[in-house]
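To keep things clear, I will list the structure first and then write my remarks on it.
Left out: one protein chain. Kept in place: all the others.
By written order: A, B and C. Residues from 1 in each chain.
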Amino acid sequence: MAQTVFIEAINQAITEEMRRDENVFIMGEDIRRAVYGATADLLGEFGEKRVLDTPLSENGFFGAAIGASLVGMRPIVETLTSFMWVGMDQLISQAAKMRYMFGGQATLPVVYRATMFYGAGSAAHHSDRSYPMFMNMPGIKIVVPSNPADMKGLLKSAVRDDDPTIIFEDGTLFGMRGEVPDDAELPQGELVVPFGEAKIVREGTDVTIVGIAGAVNHAIVVADQLAADGISVEVIDPRTLVPFDKQTVLDSVEKTGRLVIADPAHKVCSAASEIASIVAEEGFWSLQAPIQKVASEQVHIPYTPSLEKLVYPDVAKITAAVKRTLES
Amino acid sequence: MAQTVFIEAINQAITEEMRRDENVFIMGEDIRRAVYGATADLLGEFGEKRVLDTPLSENGFFGAAIGASLVGMRPIVETLTSFMWVGMDQLISQAAKMRYMFGGQATLPVVYRATMFYGAGSAAHHSDRSYPMFMNMPGIKIVVPSNPADMKGLLKSAVRDDDPTIIFEDGTLFGMRGEVPDDAELPQGELVVPFGEAKIVREGTDVTIVGIAGAVNHAIVVADQLAADGISVEVIDPRTLVPFDKQTVLDSVEKTGRLVIADPAHKVCSAASEIASIVAEEGFWSLQAPIQKVASEQVHIPYTPSLEKLVYPDVAKITAAVKRTLES
Amino acid sequence: MTRTDAGGELCVTKATVLLLAARIGLLQKPEGLTVDIDRDLLLLMLRRMWMIRNFELKVMEVHAAGEFTGAAHPYIGEEAVAVGACAALEDTDYITGNHRSHGHPIAKGGRVDKAMAELYGRIDGYCKGKGGSMHLADYSIGILGESGILGSSVPVAVGAALAAHIKGEKFVSLAFFGDGASNQGALHESMNLASVWKLPIIFLCENNQYAVTTSYAETVAVEHVSDRASAYNMPGLLIDGQDAIAMYEATSAAVARARAGEGPTLIEGLTYRYEEHSLGLGRVRRGEYRSQEEIDSWRKRDPLEILEGSIISQGVATREECDAINAETLDEVERATDFARNSPFPEPEELFEDMWANPIPQP
Partner (left out) sequence: MTRTDAGGELCVTKATVLLLAARIGLLQKPEGLTVDIDRDLLLLMLRRMWMIRNFELKVMEVHAAGEFTGAAHPYIGEEAVAVGACAALEDTDYITGNHRSHGHPIAKGGRVDKAMAELYGRIDGYCKGKGGSMHLADYSIGILGESGILGSSVPVAVGAALAAHIKGEKFVSLAFFGDGASNQGALHESMNLASVWKLPIIFLCENNQYAVTTSYAETVAVEHVSDRASAYNMPGLLIDGQDAIAMYEATSAAVARARAGEGPTLIEGLTYRYEEHSLGLGRVRRGEYRSQEEIDSWRKRDPLEILEGSIISQGVATREECDAINAETLDEVERATDFARNSPFPEPEELFEDMWANPIPQP
């Protein structure tokens, strides 16, 4: 088991997949010189044709990745969530819709690595956490890793999956260290984390917290802190939102009777809203208290730290929500 | 009270607002010749400068409307929901975010009239019902009229409101007739429907149905049909989703104990999900049965009528959902 | 005002096309102007043009009769553009298209039975009835699919060309789009990408001079869409879109350039839509946006007459042989219509099929 930094885990996954399959290539802005860090050393190993710096034309190159995927390539596109608005049409009208529209003729193994930089003064234009919008539109698999090992294993799955995938990389985790097993240690010989399998990160019996992306780590802190008070918290990391492993959540709520969802997205029509609505329908009889949604306030991300820190779910807010469910 | 067709109600609202305020103008594709019908006769009355045909450049002219609104104009933009992907960046990065980002300096009284054509073989590229995505992003008011009178009154409010608004015009209602009061009949002298006030369309005591846009009319049919069976259904039309009048819904559920939400959007992260999550949190103790979400299946809109008709909420599905809440 | 005020005279002839091509260095030998097209190819082009014409006429007939609903955008009058262009391609080359979507796949060799069944929303249609008129596709012969969102399929075509570039393969890609769509940002980004990467792609603008009711003179800021090529450092060719041979020659030159690794070309086929924008858009009254004279003057340069004229006058085939081709396609379209009518609608279980290549549970 090696201690690996989140961003290195990304780099490992890309490198290994590019070695494994010559149809895998990567494109994005300033990736040769690895401005955002994840693409370090790729140019040297794989050359200019498979490590493509693009003009600032997200709609154009998002679409080019789609076209390449249709004819046998497996592109990885690096971008930020906030630049996806510019390329939205290709993501929705083409990537998400093509296969169904063409009666299954189109196969699009394209991966978008969309980094969410938030929480460090990036302001409204650079802090989007937009996965709930993409959940509303069928056709794209949505991945939200919360630690280096999942980041690596899920990215590898994404490259091998035959459907379009967006990996929402939580920028607050880029420096996170975590254990990433060496391939040799693994029975299957490599780290590939399947889609649609939630992970129970902490087992508990009093309340369930479902965390999304970076919020999983806050939930773990809450669980550890509350354990000292004798409160037993179960923490679930869905890891992928499309597909979403609802059974693990429903089973947990059946056991605990209480649900808190911690989601860094804006709270209206968030992943938290969706999960709450599933449990309110399918797990209703298990619930012993109101569901608590702890998501970002419905405002834009302010630049100033004095306001920005008020926006997101954090340990204090999640703890308060857990207590609310226990008190009611 | 005049019987008015939905699309005429749109035309009336635009005409009246353009007469009232010379800063109001309209732009869109082929609007002079009123290809979609709503802009008939505007060119003759208001001239070329206030009835602008645009090139097929949605991102460009969505943004131009924003810029014009910043300097004193009140633009109305005609488009279809499905063309908004192409202009997404202007809607999100500029319309939704500018005011907050600039500390309140920017005022953007811009209205996007986005028609949702669905249900009549328009297929995946022309059938989007995308309001839930815009609900996730703060900064845009979201309007979903379900009948001619509300269409007219809400559009007039939108033009007068100082914030960006998207009116999701339900294309399945374009031919709907309904009573639209003449201005002379109204105490305030004109039909202006305020934002954020849900309407209780049918009063009832056994179960609450919240309907969105065209689904309101299905809900009314369900209520009327079930009344014959002695089931008393309350139907609520929120009319605007941002702002959302949650109190009316919570009060109703307090009375009925049962909630069904009928929403033509895709069901994951839908308006229905959001409303369900609100009630699961704030109205939990009123609930006597699982919440039922009746929204569109999580597939793209198939062209063929044999499949398309299976996708959306309809009278049968809503009725079944009502029965489920009563049986549990 | 439209660009054809000068009495229906087009500003291009085949000679000018080739001159243009020579001027911008696309053709090496300006003296070798006449491209040899063999008889089979000429007759294949004629067959495909008749196939499109007869298919569209049938579509108008059955649509009017209510046999299916939904929008459909007739390609009548523009047949030479797609057929001439696609005649320069192989089955292993790729195309993408737009809402005016029947001509491109037929021109590329697609099957009219599966196309018609798709319009009828039947299970034997190209997309099992899920796509409909605006989304025909045949992945077995490089038809990557038509797009109802304008400009949106152009970056996709760039991507197919990018794959050829990365893998060092020889296939090319061709994107059809209209004069209206040329104002989409996607076009700008695509042409720039293709040029900086020297991709093997042909941008093929079908300038039928209107976007619904709007003349391109009112919305395209330059005189010709092809003038924009210079902004991307690629050749731009303005071609007589009523002349299939001219379209074929220009596209062949662009394909040769693409296969040689020299990069993209923008071709504008100047043409005309005979019918209204879309079946069912009754509101769009003809007289309001174009004159009868204009329509008539364009109809005088019918692409089928022009091609048959060349074929017959050059002795490639006789009038009777040409008529036989027309008749055969008429027949095939009839059979296709019967095929469509007899194909069943998809069963409800089909609804959830084809969403995913690696399926996931329905939420």
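The definition used in the following text is that a residue touches a chain if its C-beta (ideal position, glycine included) is under 8 Å from a C-beta of that chain, and two chains touch if they have at least 3 such contacts.
All figures in this text were calculated on a predicted structure; none of them were measured in a lab.
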Result, missing-chain neighbours among shown chains, is A, B, C
Residue in contact with the excluded chain [from C:Ala64, C:Ala221 or C:Ala327]
C:Ala221
Hidden partner chain, touching residue among B:Val5, B:Ala106 or B:Leu250:
B:Ala106
Quick one: say which of C:Ile141, C:Val212 or C:Ala231 touches the chain that got left out.
C:Ala231
At which residues does chain C meet the chain that is not included here?
183-189, 191-192, 195-196, 218-223, 227-228, 230-234
Residues on chain A facing the left-out chain by the touch rule are 29-30, 32-35, 37, 53-57, 59-60, 82-83, 85-86, 120-126, 267-268, 297-300, 302-307, 310-311
Since one chain has been left out of the picture, which residues of chain B touch it in the full complex?
25, 49-50, 52, 54-55, 57, 59-73, 75, 89-90, 93-94, 98-109, 138-139, 141, 161-163, 195-196, 242-244, 246, 278
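The criterion applied here is as follows: only the chains that are shown with their structure count from here on.
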Specify the chain most distant from chain B by Cα centroid.
C
For chain B and chain C, what's the span in angstrom between their mean Cα positions?
37
State, to the nearest whole Å, the distance from the C-alpha centre of chain A to the C-alpha centre of chain B.
31
Multi-chain contact sites of chain A, meaning residues that touch two or more partners
89, 93, 100-101, 138-139, 242
For chain C, write out the residues touching at least two other chains, lowest number first.
127, 129-131, 135, 147, 149, 152, 185-186, 355, 363
